[in-house]
Structures are given as C-alpha cells and as structure tokens.
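Each remark here refers to the structure printed beneath this line.
One protein chain is absent from this view; the other protein chains keep their places.
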Amino acid sequence: MSDLSWKTSITKIGPNEVRLRGYRVDELMGQISFSQGIYLALMGDLPDDNVSKMIDAILVSSIDHGASPPSALAARTAASTGASLNGAVAAGLLSINRFHGGAIYDCMSILANGIERTVSSGTDMDDIAIQIVGEFKAEKKRIAGLGHRIHSADPRTLKLFSLSGKLDIANAGVNMIRALQSAVAANGKALPINVDGAIAAVLIDLEIPQELANAFFFMARVPGLVAQVYEEQTRERPMRRIHPTDHTYDGPSDRST
Amino acid sequence: MSDLSWKTSITKIGPNEVRLRGYRVDELMGQISFSQGIYLALMGDLPDDNVSKMIDAILVSSIDHGASPPSALAARTAASTGASLNGAVAAGLLSINRFHGGAIYDCMSILANGIERTVSSGTDMDDIAIQIVGEFKAEKKRIAGLGHRIHSADPRTLKLFSLSGKLDIANAGVNMIRALQSAVAANGKALPINVDGAIAAVLIDLEIPQELANAFFFMARVPGLVAQVYEEQTRERPMRRIHPTDHTYDGPSDRST
Amino acid sequence: MSDLSWKTSITKIGPNEVRLRGYRVDELMGQISFSQGIYLALMGDLPDDNVSKMIDAILVSSIDHGASPPSALAARTAASTGASLNGAVAAGLLSINRFHGGAIYDCMSILANGIERTVSSGTDMDDIAIQIVGEFKAEKKRIAGLGHRIHSADPRTLKLFSLSGKLDIANAGVNMIRALQSAVAANGKALPINVDGAIAAVLIDLEIPQELANAFFFMARVPGLVAQVYEEQTRERPMRRIHPTDHTYDGPSDRST
Partner (left out) sequence: MSDLSWKTSITKIGPNEVRLRGYRVDELMGQISFSQGIYLALMGDLPDDNVSKMIDAILVSSIDHGASPPSALAARTAASTGASLNGAVAAGLLSINRFHGGAIYDCMSILANGIERTVSSGTDMDDIAIQIVGEFKAEKKRIAGLGHRIHSADPRTLKLFSLSGKLDIANAGVNMIRALQSAVAANGKALPINVDGAIAAVLIDLEIPQELANAFFFMARVPGLVAQVYEEQTRERPMRRIHPTDHTYDGPSDRST
C-alpha cells in the first residue's frame, strides 16, 4: 500500500470474480436488463420492476432525434474526416451541454425548488407554480422543460407521464411541472412540456441525483450517435459538407410493433 | 432543397412524431427495453426475444471492470481537474481503442477468417483452428480473445456461452473460438477465452457487423464511466494523484439476487 | 444565400488567396512568428515587438511541466490503449479545467476586481489588496495564483515579471498581484506567486479577454502533450499501468543556451 492508496465502492475485481455493487456480474447476466445494470452501477442497488420499466422508457425516448441535433452533426463531422468510431462519438458527446440535453438539469432545479417551497410553506403547489412563473417572467427567463421548436405536443412526454402514472412513479415531480405548465397557460401562453421537462419530472420522482441528469440523456444518446456515425461511414463520402437541416428520411416505412 | 441535400435512414422527425427505423418512439416506450432500442437503432429492426436477452447479457457483462482500466483512469483524471461529466466521460471514451476493448474487433477478424476457411475448404473446423494457431505461432502473434491477466476462467465468458447455448444463438462463432482454444491447449498452453473473445464469438453468431464491435463495448462501458466519474466528483478532492492499481473496494458486501 | 447564412470575421478564403484578419497568409509566412500569428488570430491585429516577445515568453513557460500533470497522464493513458495522436491529445485537453490551468482565469477575476476597486475608490492598491485578502480569509477561500506544491519561488514567475518590466508591459495586473502577495505575507504567510498567477497578471496587462485565459494555457500545452504522447507511443508498451508520480528523468543533462 502506497501513500496514494484510495477506495472505490463500485466494482470489486478478484481472480475469476467481478462484482458490481456486491453482485457477481456473471450472476446478473441473463437475469437483469441493461437498464437495470445501469441503475445498479449508478445508484448502488437494483431497481424494482416498475422503476426498471420507467428507466427503460426514459432511455428509449432519447436514443435518437434524427440528424439535426448538434451532437449528431458534430459526430458525423468528425466521422467524415476519418475519425475512429469512438473518436467521432466523443465529438458528439462533447456537444451535449447546457443547450442540448441540459434542459433536464435546469428543469430539475426549478422543480426541486418548487417542491421544496411547496413543502416548507404548506402552500398549494399551484400557487407556488404561479409565483415561480411570475418570478421567471419578471427576470425574462424561460422555464426549462416547457416549449419545443418542432413539437406542440411531444408524444414522448405524453407516454412518459402515462407510464409514470401506471407504474406508480408519478409524484411531486410530475405534479410540479404540470402545475408550472398550467400557470404559464393561465398567463395566456400554451406551451407543451417537452421531453426534457418530462424526463426531469420523472427523474425527480425516481430520486435520481440532479448531477446525473445530463448522463441519463447522453447514456441514451450514445447508441444513437453510434448509428449516426456508422451511417456516415458506410453511406457518405469523406469530407462532404454536412447540411444541418436539408436531409430527408429514406429508411423503413411507418410501421407498428 | 439545396445542393447539399442528403438522406438518412435512422430517424424521421415530424411535428408531434418521432419515428426510429419506422416505429413511433412513443409506441416503443414502455414496450421495448433499452437494449432492444439499441439493437433497433443499429441494426434497423427489432430483435426477437432470444437475441434481446443475449444483447442484454453482453451489455451487462461490460458495464464496469473496476477502477484500473485505462478508460476509468482517464475519465477520473479529467474529472479530477474539474471536467464536466460529459467531458470526463469523453476522455474515458477516447481511451477505448485497440488495446482496451479492441480485442473484440481483432478476435472477430480471426473468427470470421476461420469460419470462412472452414466453409470454403470443407475441412473440419478443428483442423482449420490448428492451422491458424500454427500461423500465429510462426509470426509470434497472440490470438486476440484468449488469455487474461487476472482471470484464469473468466466467469463472464462461461455465462455468455451458457446463455448463447440456451438461447439457441451459439453457432459457428462460438464453435470457432472453442476450436482455437483447444488447438492452443493441444500446443501445451491452457489459455482461457476472455470476455472479449466470448463477446466476439457471440457477436459473430448474432451477425453484428465487425465495425460495430468496439461500440458494443463502449456503449456498455459509458454508464460505468459515469459511475466512476460521479464517484470521483463526490468522494475525492480535486487534483489528487490517482494511483492506477493501489485502490481497495469498500462498497456493498458480497450479495446475490 | 440560404436563411442559415451567417458571418465570420476571422479568415477570408478565395481562389488562390487566404487572408487572416485581412492579411494574406502567404505574406505573413516568413515575416511573423507563430506567436504573432496566434495573437493576430485571437485579437484581430498584429502585436508590436514587445507584446510579441511577451506572448512568446508566456507560451514557452507553459509548454510542458513533466509527466505528473493530469493532462499528461490522461493523454498518456489514452495513448497507451492505442489512441491516435489527436485522440490522445484531446483526452489531455479535456483534463485542462478549473483545477489544472484554470487558476489563470480565477486569478484574472481577482486581479480585475482589485484593479476596478482601486480605480473606482481612489484608494491605494495596497489597501484594496488587504481588504481582498481579508475577505478571502473570512470566506476561507484561497487566492488563485498564490502558492505552489513544488516551487517556493517559481522561476517562471520571476522571469515573466522581469520580462514584463523590461518590455514595458507590467502595469496594474502585475502591481495588483504583488500587492496581494504582500498583503498575504503581512498576515504571516509567505506564498510565492505561481506561474498561473504571473500569467494572469501579464494577460491583464496585455488586455487579453479573461475568456481566453484557459486557451493561453492549453495552446501552449498542446505541443507538450504531443511530446508526452509521442514518448508514450515510442517508448512504452501498450496498456501499462501509468504511475502518476513514480517516474524519473533520463533525458539530456542540464545544459544552457
């Protein structure tokens, strides 16, 4: 043991044994889903069935959002110069920040603050929502999680909320963002809850630390970036000029499970 | 439409509709697992149940391997200087290359070559394996996928093979690597099939393109890197000297599902 | 022209003509140094001779600081897994943040604040320095730019200050950090001005925007990272365990120009 000795509580490695948060990985394999493994790695314990389903839904919702998001464009741009798959995905990952994916984090701040004020003041949540909306209006700031440049009713939001209800997960987080949406609407502005806001609300109800908000987005998006990069590598010529919006879809026709 | 117009076959975005490979994402949410979503994004179609279970097992096997792998150390080193979560994970991702995770790709080359020679020559697979082992020996090259510096019988390999048998996925890939292991053993050298070799064999049997080999490793490892970075951020002081091996585990005790 | 049309004021490209901030690049080549070109690219105009010499001195001071800084370790760790040269350097660059290199930015904040208070209050700079040191002490915060874990009198600081005096660049920035050092010493704590603090002071006197502080460090360090990665690639075996401090120097003997 040197004077640089340190401790970790994630994984224990021994000869012929790998234990993640105490569980033998080979025992987990075949028993748990990848989402459950992710939850175990991050939160330290296995999720119950309802939480597992919710985590799956969150991650599935964010795998890909087409070729226009900056993370897809940066990854394709790097790929186009001959980057390795991981190098190109890293360029995409470096493009997931405050203004792309980051609304989850910012919205969690607002929701946590609203919930805290509701609890500590004993006031009705709807009144707190009206106060918050007023405060943001006074400071001319937008409420993260509300509004979308393409979708007026984001289908992913509707599904996340319907699932979080059915799975008994919906709680103060979902209630708070709905109260905020209503307060904004009462001001004459009907804004949809976007997928970032919906994920923020559900992550609050799942008691996921806010510091991991961005990770829930980018863990989901990394496979999407792999798909974008792989398509770039196999379908396009190197060093092409990549137009950010002038692309059309020519994949499988509309279908249903 | 400008002269830079291009096409993509991954995701179609329209107002209030996001379709991944033809399926409405909100329909997929709640119905499919994250692994199935990953498979759909990369391969273009939904996997059947057995393939889904196999993909889950592969991804679960590789979520984390403790604090010593270079990807964990690079991510922690970046985090220790105050990097953002995605910046630190990107530093880790940039450390997943030929010599860390890359054995999957190299092993897939060897297996594909062996299978092709078996089929085209009509020779027995075991004889082809003996030939290949001879060729590698003559060139003093190691066979990727065999041998491990810690594990003499990697428990993750055993489980991957037992699952791939039960799920009716095991095929030429698994047979070929076993033939190679036997041929090496016949030369007096008992080497375990490591987890990279096992994943390579199963990816061959799942008909995953070799170009995605590295991605199957890093998509699984990104959540592990998030856990490593988050632990570094919450448990350690900035700018510490990070010893690559002198760390001990102090997480949950051994437990079973 | 599309509706996405935008403007840039850095470089103009035409057939057989490349102009950086208005100057033909081929005219600049052979006439100006790389440092002058960097200054031109960032600041929009060519520096005079004294400023050029100062920029050279700042950049030379930060090229490398051995194998222990996190940026060198992260870059070597990535290289050790088989990363490309730019991939490994990117991993290093991602490790230059608040706690490594970032003291320049933080120190510039303190110095700018001190100078502003001195000017606006008409008080003596030394009195303002005493106030600031008191405020930091009350909040138990360290003053960025003072103190070093290895050097008690950083030779690079001494040289930067002697040059900035000779070249007529030293001004409020250098005076302010010296006043802070004196105020700390008067409190019974003799701390050296470290190289980050010295660079911060000189950048203030050069009127470099604070937002570029980190860049002045990492533009200088990128070549050092290239040297570290190239040494790792040519001298070490892949996937070695890289000890953060247990290394010794075996390069050229001490020598003088």
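To keep things simple, chains are lettered A, B and C as they appear, and every chain counts its residues starting from 1.
As a working rule, a residue touches a chain if its C-beta (ideal position, glycine included) is under 8 Å from a C-beta of that chain, and two chains touch if they have at least 3 such contacts.
The structure displayed is predicted, hence computed values, not measured ones.
Peer 1: Considering the full assembly, with which of the depicted chains is the omitted chain in contact?
Peer 2: If we consider the entire complex, the absent chain touches A, B, C.
Peer 1: Write down which of C:12, C:141 or C:189 is the residue touching the left-out chain.
Peer 2: C:12
Peer 1: For the chain that's not shown, point to the residue among A:63, A:91 or A:206 touching it.
Peer 2: Residue touching the chain left out of view: A:91.
Peer 1: Touching residues of chain C against the unshown chain: what are they?
Peer 2: 1-2, 4-35, 37-38, 41-42, 44, 46, 53, 55-57, 59-61, 63-68, 84-87, 89-90, 93-94, 96-97, 150-156, 158-160, 163, 211-212, 214-215, 218-220, 222-224, 226-228, 230-231, 233-236, 240-243, 246-257
Peer 1: For chain B, which residues touch the unseen chain?
Peer 2: So the residues of chain B touching the missing chain come out as 4, 84, 86-87, 90, 94, 244-245.
Peer 1: Going by the touch rule given at the top, which residues of chain A touch the chain that is not shown?
Peer 2: For chain A, the residues touching the absent chain are 2, 68, 70-71, 73-74, 77-78, 80-83, 87-88, 90-91, 94-102, 238-239, 241-245.
The definition used in the following text is that only the chains that are shown with their structure count from here on.
Peer 1: Which chain is most central here if centres come from C-alpha coordinates alone?
Peer 2: Here the chain at the core of the arrangement is A.
Peer 1: Give, as an integer number of Å, the spacing between the C-alpha centres of chain B and chain A.
Peer 2: Spacing between the chain centres: roughly 23 Å.
Peer 1: Would you kindly tell me how far, in whole Å, the mean C-alpha position of chain C lies from that of chain A?
Peer 2: 36
Peer 1: Scan chain B for residues touching two or more other chains and write them down.
Peer 2: 2, 68, 87, 90, 94, 96-97, 241-243 - these are the residues of chain B that touch more than one other chain.
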